[in-house]
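For chain A:
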Amino acid sequence: MMLAVKNLNTFYELSHVIQDLSLSVDQGEIAALLGRNGMGKSTTLKSIMGLARPSSGQILYQGIDLTGKPPHRVAQAGIGYIPEDRRIFANLTVRENLQMGAKNQGNTGSGNRQNKWTIDRIFDIFPWMKERSAQNGRFLSGGEQQMLAIGRALMGNPDLLLVDEPTEGLAPLIVRQVRDVLRDINQAGMTLLLVEHNYSVAASLADRVYLMGKARIGYEGTMAELEANPKIKADYLEV
Partner candidate 1 sequence: MIARITPPAWTRWVLPGIAAAILLGYPLVFGTVYTNIFIHFAIFAVFAASLNMLVSYTGLLSFGHALFFGGGAYATALALENIPGMGLFPAIFTGGLAGAAFALIVSPLLNRVRDTAFALLTLALGQLAYMACIKLRDITHGEDGVGGFPIPDLSIPGVVSVSMVPAQNFYYLAIVILGICLLLMWFLTKTPFGSIMIGIRDNPQRVDFLGFNIPLTKCLIFTLSGFFAGIAGSVYALFNNLVTPDGVFHIMTSFTPIMMVYVGGIGTFAGPIAGSGLMTIIEEIATRYTTQLVLFNGILLVLVVMFFRTGFVGLYLLLKQKLFEKESSR
Partner candidate 2 sequence: APGADSSFDPAAMSDMSDFDPNNFQQPEGDTIKLGYLQIMSGAAAGNGELFWPVVTWVAHDINKRGGIMVDGKKKKIEILKGDTQGKPAAARKETERLCLEENVDLLWGTSGSHTAKAIADVAEEYKVPFLNCLSLSDELMNEKNFNRYTFRTLSNTTQWNMALSYYFSKRPETKFSILCQDYMYGHAMADAFKKYLNKYKPEAEIVSEDYHKLWLKDFAPYMTKIMAANPDILYTADWLPDGDNLINQARSMGVNLPIANIYITNPDTLASVGVEGTRNMIFCYSWMSGDTPQTKAQKKLMKEWHEQWKTWEAPYDSLLYIWPDFVVGQTISDTYWLFDVIQRTGTLDPEKIIKVWEDDVYKAIQGVRTMRAADHQAVFDMYVGEATYPTREVYEGAPYSEGYAGVHKVIKIPQKYCTPPVPEGLKDRVE
Partner candidate 3 sequence: MTGILETRDLCHDFNGLKVLTHIQFSVQPGERHAIIGPNGAGKTTFFNLVTGVYTPASGRILFKDVDVTKAKPYRLTRMGLGRSFQITSIFQRQTPFQNIRLAILSKNRIRFNLFVRVDRMNAINEQTNEILQEIQLADEAHLPTSTLSYGKQRSLDLGMALATAPDLLLFDEPTAGMSRDESHSAVELIRKLTEGKTMVIVEHDMDVVFSLADRITVLHRGEILATGTPYEIQENDAVKKAYLGESEV
């Protein structure tokens, strides 16, 4: 087990947003966390990332306890993050945004892949970035910002990537491209925990799913099992 979250509880001031949540992600898989708006999916990711402070529970990553650690420690442990609102640095250029993510660029890291992500490799998969590398983040379209956020996270060469709604607000064509990129990096060895509203994207990527009701995990199973259970699907996802 790569990531194990046990009995997590998180509050925003007085509202109890995550209640006794447990989940786990295995090495090399894509796990999806699905559920309707406001259930606490993003907060779960933020809690893992150290951006929200859990009040109790435990987060174990490759045997290391990351509970309550500041975000930079979590990131340094090898976890990457793509936030739902992208959080591109509006006052930095495209190249600087990528540089901000740069980590483990040399071959000294203990990563299990030969191919480290570098700016050049990012430019290879998103060629438009090369042409517009000196442009400020604030002038990018939503789709472009989403791709930049993915590129920035890859630059950190994480072993586990937390992805929050990567296809939100993207045109269908781009959605397909993003889906393919995620699949490729997973096949290259990266583990993914994916939060996604677009069910078909999630279904085509995920090996296993967790469904979230209000503040808790309500269902856990493989993608195939879920496909076979339309009632659960309707209850949690309204598709």
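Regarding selection, all candidates are chains of the complex that A comes from, given by their letters.
Rule of thumb we're sticking to: a contact is a pair of C-beta atoms (placed from the backbone, for glycine too) under 8 Å apart; a residue touches a chain by one contact, two chains touch by 3 or more; residues count from 1.
All of these numbers come straight from a predicted model, not from anything done at the bench.
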(request) Have a look at 1, 2 or 3 and point out the one touching chain A within this complex. (result) 3
(request) Going by the contact rule at the top, pick out the chain A residues touching candidate 3 in the complex. (result) 13-15, 36-39, 142, 168-169, 172, 175-176, 179, 198, 200-201, 213-214, 235, 238
